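My structure is below; once you've seen it, I'll send some questions.
With one protein chain removed, the remaining protein chains of the complex are shown where they sit.
Letters A and B mark the chains as written, and numbering starts fresh at 1 in each.
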Amino acid sequence: MSVDKDTVRRIAHLARVQVAEEKLDALAGEMNNILDWVEQLNELDVTDVEPMTSAVETTLHWREDKVTDGNKAEDVLANAPDAEYGFFSVPKVIE
Amino acid sequence: MNTDKTYTVKGVTGDWEIVVGLEVHAQVISNAKLFSGASAAFGAEPNANVSLVDAAMPGMLPVINGECVRQAVRTGLALGAQINKWSRFDRKNYFYADLPQGYQISQFQFPIVGEGEVVVDLGEGRTKTVGIERLHLEQDAGKSLHDQHPDATYVDLNRSGVALMEIVSKPDMRSPEEAGAYVRKLRTILRYIGSCDGNMEEGSMRADVNVSVRKSGDPLGTRCEIKNVNSMRFVMQAIEYEARRQVDIIEDGGMIKQETRLFDPNKGETRSMRSKEEAHDYRYFPDPDLLPLEFDDAFMTDAKASLPELPDAKKIRFTESLGLSGYNASVLVAEKENADYFEALLAEIVKATGKGEREVAKQAANWVISDLFGHLNKSGAAISDSPVSPAGGAELLKLITDGVISGRIAKDVFEIMYETGKSAAAIVEEKGLQQVSDTGEIEALIDQIIAGNPGQVAAYRGGKDKLFGFFVGQVMKATGGKANPQVVNKLLRKKL
Partner (left out) sequence: MTDLTRLTIAGARDGLKKGDFSARELTSAHIAELEAARALNAYIVETPDQALRMADKADQRLKEGDAPGLCGIPLAIKDLFCTEGVLSTAGSHILNGFRPRYESTVTANLWRDGAVMLGKVNMDEFAMGSSNEHSHYGPVKNPWRAKGSDQDLVPGGSSGGSAASVAAHIAMGATGTDTGGSIRQPAALTGIVGMKPTYGRCSRWGVVAFASSLDHPGPFGRTVRDTAIMLGSMAGYDAKDSTSVNRPVPDYEAGLGKGVKGMKIGVPKEYRTDGMPEEIDALWQKGIDWLRDQGAEIVVVSLPHTKYALPAYYIVAPAEASSNLARYDGVRYGLREKVDGGGLDDMYEATRAAGFGDEVKRRILIGTYVLSAGYYDAYYLKAQKVRTLIANDFHSVFKKVDALLTPTAPNAAFPLGDKLDDPLAMYFNDVFTVPANLAGVPAISVPAGLTGDGLPLGLQVIGKAFDEETVFTVGQAIEDAADFTAKPEAWWRD
(Lines give C-alpha, C1' and ligand atoms only; values in the text may rest on other atoms or scores of the structure.)
Protein backbone atom coordinates (compact mmCIF):
# COMPACT_ATOMS: atom_id res chain seq x y z
CA MET A 1 0.00 0.00 0.00
CA SER A 2 1.67 3.15 -1.14
CA VAL A 3 0.48 6.68 -0.62
CA ASP A 4 0.59 9.01 -3.61
CA LYS A 5 0.15 12.72 -3.99
CA ASP A 6 -3.59 12.47 -4.60
CA THR A 7 -4.04 10.37 -1.51
CA VAL A 8 -2.20 12.91 0.61
CA ARG A 9 -4.36 15.66 -0.83
CA ARG A 10 -7.53 13.71 -0.05
CA ILE A 11 -6.39 12.75 3.45
CA ALA A 12 -5.29 16.31 4.20
CA HIS A 13 -8.70 17.59 3.23
CA LEU A 14 -10.40 14.90 5.28
CA ALA A 15 -8.30 16.09 8.24
CA ARG A 16 -8.94 19.74 7.30
CA VAL A 17 -5.26 20.59 7.14
CA GLN A 18 -4.25 22.76 4.23
CA VAL A 19 -1.13 21.44 2.52
CA ALA A 20 0.62 23.45 -0.17
CA GLU A 21 0.65 21.64 -3.50
CA GLU A 22 4.45 21.64 -3.63
CA LYS A 23 4.64 19.91 -0.26
CA LEU A 24 2.44 16.97 -1.20
CA ASP A 25 5.24 14.86 -2.66
CA ALA A 26 7.49 15.28 0.33
CA LEU A 27 4.65 14.39 2.68
CA ALA A 28 3.77 11.34 0.62
CA GLY A 29 7.37 10.23 0.98
CA GLU A 30 7.35 10.69 4.73
CA MET A 31 4.06 8.87 5.09
CA ASN A 32 5.30 6.01 2.97
CA ASN A 33 8.42 5.66 5.10
CA ILE A 34 6.30 5.28 8.18
CA LEU A 35 3.72 3.04 6.52
CA ASP A 36 6.42 0.79 5.03
CA TRP A 37 7.95 0.46 8.46
CA VAL A 38 4.67 -0.51 10.16
CA GLU A 39 4.17 -3.16 7.45
CA GLN A 40 6.29 -5.44 9.62
CA LEU A 41 3.13 -6.12 11.63
CA ASN A 42 2.10 -8.32 8.72
CA GLU A 43 4.64 -10.87 9.94
CA LEU A 44 2.16 -11.70 12.69
CA ASP A 45 -0.92 -13.85 12.26
CA VAL A 46 -3.59 -12.13 14.32
CA THR A 47 -6.63 -13.83 12.83
CA ASP A 48 -8.01 -15.11 16.13
CA VAL A 49 -6.78 -12.30 18.35
CA GLU A 50 -9.29 -9.90 19.93
CA PRO A 51 -8.42 -6.25 19.40
CA MET A 52 -7.56 -4.30 22.53
CA THR A 53 -9.33 -1.00 22.82
CA SER A 54 -8.56 -0.03 26.37
CA ALA A 55 -5.85 -0.77 28.87
CA VAL A 56 -8.23 -0.77 31.83
CA GLU A 57 -10.03 -3.76 33.16
CA THR A 58 -12.93 -2.02 34.78
CA THR A 59 -16.57 -1.38 34.05
CA LEU A 60 -18.04 1.81 32.77
CA HIS A 61 -19.15 4.18 35.49
CA TRP A 62 -22.69 5.50 34.88
CA ARG A 63 -23.68 8.97 35.90
CA GLU A 64 -27.01 9.69 37.54
CA ASP A 65 -29.59 11.48 35.44
CA LYS A 66 -29.20 14.77 37.25
CA VAL A 67 -28.53 18.23 35.90
CA THR A 68 -25.22 19.10 37.53
CA ASP A 69 -23.67 21.31 34.89
CA GLY A 70 -24.42 24.08 32.41
CA ASN A 71 -25.56 27.66 32.92
CA LYS A 72 -22.05 28.84 32.23
CA ALA A 73 -22.38 30.38 28.79
CA GLU A 74 -19.82 32.95 29.79
CA ASP A 75 -17.22 30.24 30.52
CA VAL A 76 -18.14 28.38 27.38
CA LEU A 77 -17.71 31.46 25.20
CA ALA A 78 -14.80 33.05 27.08
CA ASN A 79 -12.09 31.79 24.73
CA ALA A 80 -14.04 32.05 21.49
CA PRO A 81 -12.25 33.87 18.65
CA ASP A 82 -15.62 35.21 17.54
CA ALA A 83 -18.84 35.18 19.53
CA GLU A 84 -21.93 37.35 19.16
CA TYR A 85 -25.19 37.52 21.10
CA GLY A 86 -24.24 34.43 23.06
CA PHE A 87 -23.53 32.35 19.93
CA PHE A 88 -20.28 31.16 18.44
CA SER A 89 -19.85 32.80 15.08
CA VAL A 90 -18.28 31.13 12.04
CA PRO A 91 -18.06 31.98 8.34
CA LYS A 92 -21.44 31.56 6.68
CA VAL A 93 -22.39 27.98 5.93
CA ILE A 94 -24.62 27.17 2.99
CA GLU A 95 -26.48 23.90 3.45
CA MET B 1 -51.95 -9.43 6.81
CA ASN B 2 -50.12 -7.35 4.28
CA THR B 3 -51.34 -4.48 2.25
CA ASP B 4 -52.91 -5.61 -0.98
CA LYS B 5 -52.78 -2.25 -2.71
CA THR B 6 -49.45 -1.84 -4.48
CA TYR B 7 -48.26 1.74 -4.68
CA THR B 8 -46.45 2.54 -7.89
CA VAL B 9 -45.03 5.54 -9.66
CA LYS B 10 -46.27 5.67 -13.22
CA GLY B 11 -43.55 6.20 -15.75
CA VAL B 12 -43.43 6.17 -19.52
CA THR B 13 -41.68 2.81 -19.37
CA GLY B 14 -44.22 1.35 -16.97
CA ASP B 15 -44.80 1.17 -13.25
CA TRP B 16 -42.03 1.74 -10.74
CA GLU B 17 -41.94 0.36 -7.24
CA ILE B 18 -40.46 2.49 -4.47
CA VAL B 19 -38.33 1.23 -1.65
CA VAL B 20 -38.18 3.24 1.55
CA GLY B 21 -36.15 2.81 4.72
CA LEU B 22 -36.12 5.24 7.61
CA GLU B 23 -33.63 6.31 10.20
CA VAL B 24 -35.63 7.95 12.93
CA HIS B 25 -33.75 10.09 15.42
CA ALA B 26 -35.66 10.21 18.68
CA GLN B 27 -34.51 12.40 21.53
CA VAL B 28 -34.36 10.39 24.73
CA ILE B 29 -36.41 11.74 27.62
CA SER B 30 -33.81 12.45 30.28
CA ASN B 31 -32.91 15.32 32.55
CA ALA B 32 -29.26 15.51 31.57
CA LYS B 33 -27.35 14.87 28.36
CA LEU B 34 -25.91 11.54 27.20
CA PHE B 35 -22.36 12.21 28.37
CA SER B 36 -22.55 15.36 30.48
CA GLY B 37 -24.49 16.82 33.38
CA ALA B 38 -25.94 19.73 31.38
CA SER B 39 -29.70 19.95 30.99
CA ALA B 40 -31.29 18.31 27.97
CA ALA B 41 -34.24 20.74 28.11
CA PHE B 42 -35.45 22.51 24.99
CA GLY B 43 -35.67 26.25 24.54
CA ALA B 44 -32.98 27.74 26.80
CA GLU B 45 -30.93 30.87 26.08
CA PRO B 46 -28.12 30.20 23.57
CA ASN B 47 -25.30 28.09 25.02
CA ALA B 48 -26.93 28.03 28.47
CA ASN B 49 -27.41 24.25 28.61
CA VAL B 50 -23.81 23.61 27.73
CA SER B 51 -21.10 22.09 29.88
CA LEU B 52 -17.40 22.25 29.10
CA VAL B 53 -17.73 18.66 27.89
CA ASP B 54 -20.44 19.62 25.39
CA ALA B 55 -18.29 22.48 24.12
CA ALA B 56 -15.40 20.00 23.66
CA MET B 57 -12.96 22.03 25.70
CA PRO B 58 -9.47 20.48 25.71
CA GLY B 59 -9.17 17.56 28.12
CA MET B 60 -12.91 17.13 28.70
CA LEU B 61 -14.19 13.56 28.89
CA PRO B 62 -17.56 11.82 28.44
CA VAL B 63 -19.35 9.94 31.25
CA ILE B 64 -22.48 8.00 30.28
CA ASN B 65 -25.89 8.89 31.69
CA GLY B 66 -27.41 5.59 32.93
CA GLU B 67 -30.98 6.78 32.33
CA CYS B 68 -30.30 7.11 28.60
CA VAL B 69 -29.10 3.51 28.56
CA ARG B 70 -32.24 2.42 30.40
CA GLN B 71 -34.47 4.31 27.97
CA ALA B 72 -32.75 2.72 24.97
CA VAL B 73 -33.21 -0.73 26.49
CA ARG B 74 -36.88 -0.03 27.29
CA THR B 75 -37.42 1.14 23.72
CA GLY B 76 -35.69 -1.94 22.36
CA LEU B 77 -37.92 -4.14 24.49
CA ALA B 78 -41.02 -2.27 23.32
CA LEU B 79 -39.97 -2.93 19.72
CA GLY B 80 -39.60 -6.61 20.54
CA ALA B 81 -35.96 -6.30 19.62
CA GLN B 82 -32.77 -8.09 20.50
CA ILE B 83 -31.08 -6.34 23.44
CA ASN B 84 -27.30 -6.45 23.43
CA LYS B 85 -25.91 -6.64 26.95
CA TRP B 86 -22.52 -5.69 25.52
CA SER B 87 -22.32 -2.76 23.15
CA ARG B 88 -19.75 -0.12 22.36
CA PHE B 89 -19.42 3.54 21.52
CA ASP B 90 -17.54 4.57 18.41
CA ARG B 91 -16.48 7.93 17.14
CA LYS B 92 -17.90 9.14 13.86
CA ASN B 93 -15.41 11.69 12.60
CA TYR B 94 -16.38 14.70 10.51
CA PHE B 95 -16.03 18.45 10.68
CA TYR B 96 -18.98 20.74 11.10
CA ALA B 97 -19.54 24.00 12.91
CA ASP B 98 -22.08 22.55 15.32
CA LEU B 99 -20.05 19.38 16.04
CA PRO B 100 -17.61 20.66 18.67
CA GLN B 101 -15.58 17.48 19.17
CA GLY B 102 -15.00 17.00 15.48
CA TYR B 103 -16.67 13.63 16.00
CA GLN B 104 -20.01 12.34 17.16
CA ILE B 105 -20.02 9.62 19.79
CA SER B 106 -22.30 6.98 18.35
CA GLN B 107 -22.57 3.22 18.13
CA PHE B 108 -21.46 1.85 14.81
CA GLN B 109 -20.34 -1.74 14.99
CA PHE B 110 -22.05 -2.93 18.17
CA PRO B 111 -25.39 -1.17 18.83
CA ILE B 112 -27.25 -1.55 22.11
CA VAL B 113 -30.36 -2.90 20.35
CA GLY B 114 -30.50 -5.26 17.38
CA GLU B 115 -33.30 -6.54 15.19
CA GLY B 116 -36.97 -6.10 16.01
CA GLU B 117 -40.23 -5.24 14.30
CA VAL B 118 -43.17 -2.91 14.30
CA VAL B 119 -46.67 -3.77 13.14
CA VAL B 120 -47.99 -0.76 11.30
CA ASP B 121 -51.68 0.08 10.97
CA LEU B 122 -52.71 1.09 7.46
CA GLY B 123 -56.42 1.57 8.14
CA GLU B 124 -59.36 -0.54 6.95
CA GLY B 125 -57.93 -3.42 8.92
CA ARG B 126 -54.75 -3.56 6.82
CA THR B 127 -51.45 -3.90 8.62
CA LYS B 128 -47.81 -4.28 7.64
CA THR B 129 -44.82 -5.51 9.55
CA VAL B 130 -41.77 -3.27 9.22
CA GLY B 131 -38.43 -4.71 10.32
CA ILE B 132 -36.16 -2.82 12.68
CA GLU B 133 -32.51 -3.20 11.79
CA ARG B 134 -31.07 -1.70 14.96
CA LEU B 135 -31.33 1.04 17.55
CA HIS B 136 -28.30 2.82 18.88
CA LEU B 137 -27.47 5.68 21.21
CA GLU B 138 -25.66 8.75 19.97
CA GLN B 139 -25.06 12.42 20.67
CA ASP B 140 -27.09 15.14 19.02
CA ALA B 141 -25.19 17.98 17.38
CA GLY B 142 -25.60 21.66 18.15
CA LYS B 143 -27.65 24.03 16.08
CA SER B 144 -26.43 26.26 13.26
CA LEU B 145 -28.38 29.41 12.55
CA HIS B 146 -27.73 30.59 9.03
CA ASP B 147 -30.16 33.48 8.81
CA GLN B 148 -29.13 35.78 11.64
CA HIS B 149 -26.23 37.52 9.94
CA PRO B 150 -25.38 38.15 6.27
CA ASP B 151 -21.87 36.65 6.39
CA ALA B 152 -21.89 34.49 9.48
CA THR B 153 -23.46 31.33 10.80
CA TYR B 154 -24.24 31.34 14.50
CA VAL B 155 -23.75 28.22 16.56
CA ASP B 156 -25.73 27.28 19.66
CA LEU B 157 -24.54 24.16 21.46
CA ASN B 158 -27.59 23.64 23.69
CA ARG B 159 -28.51 20.46 21.86
CA SER B 160 -24.92 19.33 21.54
CA GLY B 161 -24.63 16.07 23.42
CA VAL B 162 -28.33 15.48 24.03
CA ALA B 163 -29.07 11.74 23.83
CA LEU B 164 -30.65 10.44 20.67
CA MET B 165 -31.84 6.99 19.77
CA GLU B 166 -31.33 6.31 16.11
CA ILE B 167 -33.88 3.72 15.10
CA VAL B 168 -33.03 2.22 11.73
CA SER B 169 -35.74 0.38 9.83
CA LYS B 170 -35.18 -2.21 7.16
CA PRO B 171 -36.02 -1.01 3.64
CA ASP B 172 -39.43 -2.59 4.03
CA MET B 173 -41.76 0.24 3.11
CA ARG B 174 -43.25 0.49 -0.37
CA SER B 175 -45.35 3.65 -0.25
CA PRO B 176 -45.41 7.11 1.32
CA GLU B 177 -48.46 5.94 3.27
CA GLU B 178 -46.57 3.02 4.80
CA ALA B 179 -43.69 5.28 5.77
CA GLY B 180 -46.07 7.77 7.38
CA ALA B 181 -47.86 5.00 9.25
CA TYR B 182 -44.55 3.58 10.41
CA VAL B 183 -43.42 6.91 11.86
CA ARG B 184 -46.82 7.33 13.49
CA LYS B 185 -46.66 3.90 15.08
CA LEU B 186 -43.10 4.39 16.25
CA ARG B 187 -44.09 7.69 17.80
CA THR B 188 -47.04 6.04 19.56
CA ILE B 189 -44.81 3.35 21.05
CA LEU B 190 -42.13 5.83 22.19
CA ARG B 191 -44.75 8.04 23.79
CA TYR B 192 -46.42 5.05 25.48
CA ILE B 193 -43.23 4.03 27.19
CA GLY B 194 -42.08 7.62 27.77
CA SER B 195 -38.69 7.27 26.11
CA CYS B 196 -39.28 10.15 23.68
CA ASP B 197 -41.94 12.87 23.65
CA GLY B 198 -42.37 12.51 19.88
CA ASN B 199 -42.57 16.25 19.44
CA MET B 200 -41.67 16.66 15.80
CA GLU B 201 -41.98 20.46 15.73
CA GLU B 202 -39.37 20.85 18.41
CA GLY B 203 -37.21 18.33 16.62
CA SER B 204 -37.30 15.69 19.31
CA MET B 205 -38.24 13.25 16.59
CA ARG B 206 -37.03 13.53 13.02
CA ALA B 207 -36.38 11.17 10.18
CA ASP B 208 -33.75 10.58 7.55
CA VAL B 209 -35.61 9.01 4.66
CA ASN B 210 -33.89 6.68 2.23
CA VAL B 211 -35.68 6.38 -1.08
CA SER B 212 -34.92 4.36 -4.19
CA VAL B 213 -37.00 3.15 -7.11
CA ARG B 214 -36.95 -0.01 -9.17
CA LYS B 215 -39.00 -2.06 -11.54
CA SER B 216 -40.82 -4.81 -9.67
CA GLY B 217 -38.53 -7.77 -9.16
CA ASP B 218 -35.34 -5.82 -9.96
CA PRO B 219 -32.51 -5.45 -7.46
CA LEU B 220 -32.48 -2.34 -5.25
CA GLY B 221 -31.82 0.93 -7.01
CA THR B 222 -29.39 3.64 -5.90
CA ARG B 223 -30.83 5.47 -2.94
CA CYS B 224 -30.90 9.07 -1.87
CA GLU B 225 -31.08 10.07 1.74
CA ILE B 226 -33.36 12.97 2.64
CA LYS B 227 -32.11 14.43 5.90
CA ASN B 228 -33.97 15.71 8.94
CA VAL B 229 -37.57 15.55 7.81
CA ASN B 230 -39.59 16.77 10.76
CA SER B 231 -43.24 15.86 10.24
CA MET B 232 -45.17 12.81 9.13
CA ARG B 233 -46.77 14.76 6.32
CA PHE B 234 -43.37 15.93 5.09
CA VAL B 235 -42.03 12.37 5.22
CA MET B 236 -44.81 11.34 2.86
CA GLN B 237 -44.45 14.39 0.62
CA ALA B 238 -40.69 14.02 0.42
CA ILE B 239 -40.96 10.37 -0.60
CA GLU B 240 -43.57 11.14 -3.23
CA TYR B 241 -41.50 13.93 -4.71
CA GLU B 242 -38.23 12.06 -4.53
CA ALA B 243 -39.59 8.90 -6.14
CA ARG B 244 -41.02 10.92 -9.01
CA ARG B 245 -37.72 12.76 -9.42
CA GLN B 246 -35.76 9.52 -9.55
CA VAL B 247 -38.12 7.88 -12.06
CA ASP B 248 -37.90 10.95 -14.30
CA ILE B 249 -34.11 10.94 -14.20
CA ILE B 250 -33.84 7.23 -14.98
CA GLU B 251 -36.40 7.39 -17.76
CA ASP B 252 -34.51 10.32 -19.28
CA GLY B 253 -31.51 8.03 -19.49
CA GLY B 254 -29.84 9.44 -16.40
CA MET B 255 -28.33 7.78 -13.35
CA ILE B 256 -29.24 8.34 -9.72
CA LYS B 257 -26.35 9.77 -7.77
CA GLN B 258 -26.20 8.50 -4.21
CA GLU B 259 -26.39 11.69 -2.20
CA THR B 260 -27.82 13.50 0.77
CA ARG B 261 -30.79 15.76 0.05
CA LEU B 262 -32.90 18.25 1.92
CA PHE B 263 -36.67 18.55 1.84
CA ASP B 264 -38.02 22.04 1.36
CA PRO B 265 -41.54 22.02 2.85
CA ASN B 266 -42.46 25.34 1.24
CA LYS B 267 -41.77 24.10 -2.27
CA GLY B 268 -42.54 20.47 -1.53
CA GLU B 269 -39.25 19.55 -3.18
CA THR B 270 -36.02 17.83 -2.30
CA ARG B 271 -32.67 19.29 -3.26
CA SER B 272 -29.05 18.27 -3.04
CA MET B 273 -27.30 19.37 0.17
CA ARG B 274 -24.27 21.41 -0.76
CA SER B 275 -22.56 20.95 2.57
CA LYS B 276 -22.72 17.18 2.23
CA GLU B 277 -21.66 16.93 -1.38
CA GLU B 278 -18.27 15.40 -0.84
CA ALA B 279 -17.79 11.71 -0.21
CA HIS B 280 -18.05 10.67 3.40
CA ASP B 281 -15.34 8.86 5.20
CA TYR B 282 -16.33 8.87 8.86
CA ARG B 283 -13.33 6.90 10.07
CA TYR B 284 -15.31 5.13 12.78
CA PHE B 285 -13.25 3.65 15.59
CA PRO B 286 -13.99 2.65 19.20
CA ASP B 287 -14.04 5.71 21.47
CA PRO B 288 -10.95 5.30 23.67
CA ASP B 289 -12.45 7.64 26.29
CA LEU B 290 -15.16 5.09 27.04
CA LEU B 291 -15.31 1.43 27.92
CA PRO B 292 -17.79 -1.06 26.52
CA LEU B 293 -21.37 -0.53 27.68
CA GLU B 294 -22.45 -3.54 29.69
CA PHE B 295 -25.40 -4.47 31.89
CA ASP B 296 -26.85 -7.63 33.39
CA ASP B 297 -30.13 -9.53 33.19
CA ALA B 298 -31.46 -7.81 36.31
CA PHE B 299 -31.12 -4.43 34.60
CA MET B 300 -33.11 -5.77 31.66
CA THR B 301 -35.74 -7.34 33.91
CA ASP B 302 -36.21 -4.02 35.69
CA ALA B 303 -36.45 -2.19 32.38
CA LYS B 304 -39.04 -4.66 31.18
CA ALA B 305 -41.06 -4.38 34.39
CA SER B 306 -41.20 -0.62 33.92
CA LEU B 307 -42.97 -0.89 30.56
CA PRO B 308 -46.68 -0.11 30.42
CA GLU B 309 -49.12 -2.16 28.34
CA LEU B 310 -48.09 -1.47 24.74
CA PRO B 311 -50.54 -0.25 22.07
CA ASP B 312 -50.80 -3.55 20.20
CA ALA B 313 -51.57 -5.49 23.37
CA LYS B 314 -54.03 -2.84 24.46
CA LYS B 315 -55.84 -2.96 21.16
CA ILE B 316 -56.20 -6.71 21.39
CA ARG B 317 -57.56 -6.39 24.92
CA PHE B 318 -60.02 -3.69 23.86
CA THR B 319 -61.40 -5.80 21.03
CA GLU B 320 -61.27 -9.21 22.67
CA SER B 321 -62.07 -8.50 26.31
CA LEU B 322 -64.15 -5.38 25.93
CA GLY B 323 -65.80 -6.22 22.63
CA LEU B 324 -64.91 -2.93 20.92
CA SER B 325 -64.76 -2.72 17.15
CA GLY B 326 -61.28 -2.82 15.61
CA TYR B 327 -61.74 0.73 14.44
CA ASN B 328 -62.74 2.09 17.84
CA ALA B 329 -59.94 0.19 19.55
CA SER B 330 -57.39 1.61 17.08
CA VAL B 331 -58.60 5.13 17.62
CA LEU B 332 -58.47 4.79 21.38
CA VAL B 333 -55.00 3.25 21.60
CA ALA B 334 -53.32 5.62 19.12
CA GLU B 335 -52.43 8.01 21.94
CA LYS B 336 -51.67 6.75 25.38
CA GLU B 337 -53.46 9.68 27.02
CA ASN B 338 -56.66 8.82 25.12
CA ALA B 339 -56.48 5.18 26.09
CA ASP B 340 -55.80 6.18 29.68
CA TYR B 341 -58.86 8.47 29.68
CA PHE B 342 -61.03 5.76 28.25
CA GLU B 343 -59.88 3.23 30.82
CA ALA B 344 -60.39 5.68 33.67
CA LEU B 345 -63.88 6.41 32.37
CA LEU B 346 -64.63 2.73 32.16
CA ALA B 347 -63.52 2.19 35.72
CA GLU B 348 -65.72 5.06 36.91
CA ILE B 349 -68.75 3.68 35.11
CA VAL B 350 -68.20 0.22 36.54
CA LYS B 351 -67.87 1.74 39.98
CA ALA B 352 -71.02 3.85 39.58
CA THR B 353 -73.27 1.28 37.93
CA GLY B 354 -71.96 -1.99 39.26
CA LYS B 355 -72.07 -3.33 35.71
CA GLY B 356 -69.34 -5.31 34.02
CA GLU B 357 -66.72 -3.58 31.85
CA ARG B 358 -67.79 -5.39 28.73
CA GLU B 359 -71.42 -4.28 29.19
CA VAL B 360 -70.56 -0.59 29.26
CA ALA B 361 -67.43 -0.46 27.10
CA LYS B 362 -69.10 0.08 23.76
CA GLN B 363 -71.21 2.98 25.00
CA ALA B 364 -68.18 4.53 26.70
CA ALA B 365 -66.02 4.14 23.58
CA ASN B 366 -68.65 5.70 21.35
CA TRP B 367 -69.10 8.59 23.70
CA VAL B 368 -65.32 9.23 23.96
CA ILE B 369 -64.74 8.99 20.23
CA SER B 370 -67.73 10.90 18.92
CA ASP B 371 -68.72 13.30 21.69
CA LEU B 372 -65.58 13.99 23.65
CA PHE B 373 -63.06 13.87 20.76
CA GLY B 374 -65.48 15.85 18.63
CA HIS B 375 -65.54 18.68 21.13
CA LEU B 376 -61.83 18.52 21.83
CA ASN B 377 -61.04 18.67 18.13
CA LYS B 378 -63.38 21.59 17.62
CA SER B 379 -61.72 23.59 20.38
CA GLY B 380 -58.25 22.34 19.48
CA ALA B 381 -57.70 21.02 22.98
CA ALA B 382 -55.73 18.00 24.12
CA ILE B 383 -57.33 15.32 26.22
CA SER B 384 -55.27 16.46 29.16
CA ASP B 385 -57.13 19.79 28.94
CA SER B 386 -60.58 18.20 28.82
CA PRO B 387 -62.99 20.13 31.06
CA VAL B 388 -64.93 16.90 31.58
CA SER B 389 -63.17 14.38 33.77
CA PRO B 390 -63.59 10.60 33.44
CA ALA B 391 -65.74 10.71 36.59
CA GLY B 392 -67.87 13.48 35.05
CA GLY B 393 -68.26 11.47 31.86
CA ALA B 394 -69.24 8.39 33.86
CA GLU B 395 -71.93 10.35 35.71
CA LEU B 396 -73.39 11.51 32.42
CA LEU B 397 -73.39 8.04 30.90
CA LYS B 398 -74.99 6.60 34.04
CA LEU B 399 -77.88 9.07 33.67
CA ILE B 400 -78.53 7.56 30.24
CA THR B 401 -78.23 3.99 31.46
CA ASP B 402 -80.57 4.71 34.35
CA GLY B 403 -83.11 6.21 31.96
CA VAL B 404 -82.96 9.62 33.62
CA ILE B 405 -82.15 11.32 30.32
CA SER B 406 -82.22 10.16 26.75
CA GLY B 407 -79.18 9.86 24.56
CA ARG B 408 -80.29 12.92 22.66
CA ILE B 409 -80.69 15.03 25.78
CA ALA B 410 -77.31 13.69 26.94
CA LYS B 411 -75.66 15.44 24.01
CA ASP B 412 -77.12 18.76 25.14
CA VAL B 413 -76.11 18.11 28.72
CA PHE B 414 -72.56 17.27 27.63
CA GLU B 415 -72.41 20.50 25.65
CA ILE B 416 -73.18 22.43 28.83
CA MET B 417 -70.79 20.35 30.88
CA TYR B 418 -68.03 21.08 28.36
CA GLU B 419 -68.75 24.81 28.39
CA THR B 420 -69.36 25.34 32.09
CA GLY B 421 -67.61 22.49 33.83
CA LYS B 422 -70.78 21.76 35.81
CA SER B 423 -71.74 18.19 36.66
CA ALA B 424 -74.29 16.31 34.54
CA ALA B 425 -76.71 15.75 37.41
CA ALA B 426 -76.65 19.42 38.34
CA ILE B 427 -77.41 20.48 34.76
CA VAL B 428 -80.26 17.96 34.40
CA GLU B 429 -81.69 19.10 37.73
CA GLU B 430 -81.31 22.79 37.00
CA LYS B 431 -82.84 22.62 33.54
CA GLY B 432 -85.45 20.00 34.45
CA LEU B 433 -84.25 17.66 31.73
CA GLN B 434 -85.29 14.44 33.47
CA GLN B 435 -86.85 12.01 31.11
CA VAL B 436 -90.62 11.59 31.41
CA SER B 437 -91.45 7.92 31.91
CA ASP B 438 -94.75 8.49 33.72
CA THR B 439 -97.24 6.48 31.60
CA GLY B 440 -100.21 8.46 32.83
CA GLU B 441 -98.76 11.77 31.77
CA ILE B 442 -97.68 10.43 28.38
CA GLU B 443 -101.03 8.66 27.84
CA ALA B 444 -102.86 11.92 28.40
CA LEU B 445 -100.65 13.67 25.86
CA ILE B 446 -101.18 10.89 23.32
CA ASP B 447 -104.92 11.19 23.73
CA GLN B 448 -104.71 14.89 23.02
CA ILE B 449 -102.58 14.33 19.93
CA ILE B 450 -104.90 11.63 18.55
CA ALA B 451 -107.83 13.91 19.10
CA GLY B 452 -106.07 16.82 17.45
CA ASN B 453 -104.92 14.98 14.31
CA PRO B 454 -107.84 12.93 13.07
CA GLY B 455 -106.69 12.96 9.42
CA GLN B 456 -103.30 11.43 10.25
CA VAL B 457 -104.89 8.91 12.56
CA ALA B 458 -107.19 7.77 9.81
CA ALA B 459 -104.38 7.54 7.30
CA TYR B 460 -102.19 5.54 9.71
CA ARG B 461 -104.97 3.18 10.51
CA GLY B 462 -105.54 2.90 6.76
CA GLY B 463 -102.08 1.34 6.41
CA LYS B 464 -99.73 4.33 6.15
CA ASP B 465 -97.24 2.87 8.66
CA LYS B 466 -94.69 5.58 8.10
CA LEU B 467 -96.90 8.03 9.95
CA PHE B 468 -95.94 6.34 13.23
CA GLY B 469 -92.85 8.54 13.32
CA PHE B 470 -95.05 11.62 13.04
CA PHE B 471 -96.88 10.69 16.25
CA VAL B 472 -93.63 9.97 18.08
CA GLY B 473 -92.36 13.38 16.98
CA GLN B 474 -95.50 15.06 18.24
CA VAL B 475 -95.15 13.47 21.67
CA MET B 476 -91.49 14.42 21.87
CA LYS B 477 -92.26 17.95 20.84
CA ALA B 478 -94.92 18.21 23.50
CA THR B 479 -92.49 16.99 26.19
CA GLY B 480 -89.53 19.01 25.05
CA GLY B 481 -87.75 15.75 24.09
CA LYS B 482 -87.87 14.45 27.58
CA ALA B 483 -90.34 11.61 27.08
CA ASN B 484 -88.83 8.18 27.38
CA PRO B 485 -88.89 6.94 23.77
CA GLN B 486 -89.55 3.30 24.72
CA VAL B 487 -92.58 4.26 26.76
CA VAL B 488 -93.87 6.53 23.99
CA ASN B 489 -93.54 3.78 21.40
CA LYS B 490 -95.32 1.25 23.55
CA LEU B 491 -98.24 3.50 24.42
CA LEU B 492 -98.65 4.87 20.89
CA ARG B 493 -98.90 1.38 19.41
CA LYS B 494 -101.54 0.52 22.00
CA LYS B 495 -103.62 3.66 21.43
CA LEU B 496 -103.37 3.72 17.66
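List of remarks:
Just so we're on the same page, a contact is a pair of C-beta atoms (placed from the backbone, for glycine too) under 8 Å apart; a residue touches a chain by one contact, two chains touch by 3 or more.
What you see is a predicted model, and the numbers here were worked out from it, not measured in a lab.
In the whole complex the chain that is left out makes contact with A, B.
Listed by residue number, the positions of chain A touching the unshown chain are 1, 3, 7-8, 11-19, 27, 30-31, 33-35, 37-38, 40-44, 46, 49-58, 60-61, 63, 72, 75-76, 78-82, 88, 90-94. Mapped onto chain B, the footprint of the missing chain covers residues 52, 55-64, 91, 93, 95, 97, 100-103, 153, 155, 281, 283-285, 288-291.
Just so it is clear, only the chains that are shown with their structure count from here on.
The centroid of the Cα atoms in chain A and the matching centroid in chain B are 41 Å apart.
For chain B in complex with chain A, the residues that touch the partner chain are 30-32, 36-39, 45-53, 55, 63-69, 88, 95, 97, 144-146, 148-157, 262, 273-275, 281, 283, 286, 288, 290-294. Chain A makes touch with chain B in their complex at residues 14, 16, 53-54, 56, 58-73, 75-77, 82, 84-95.
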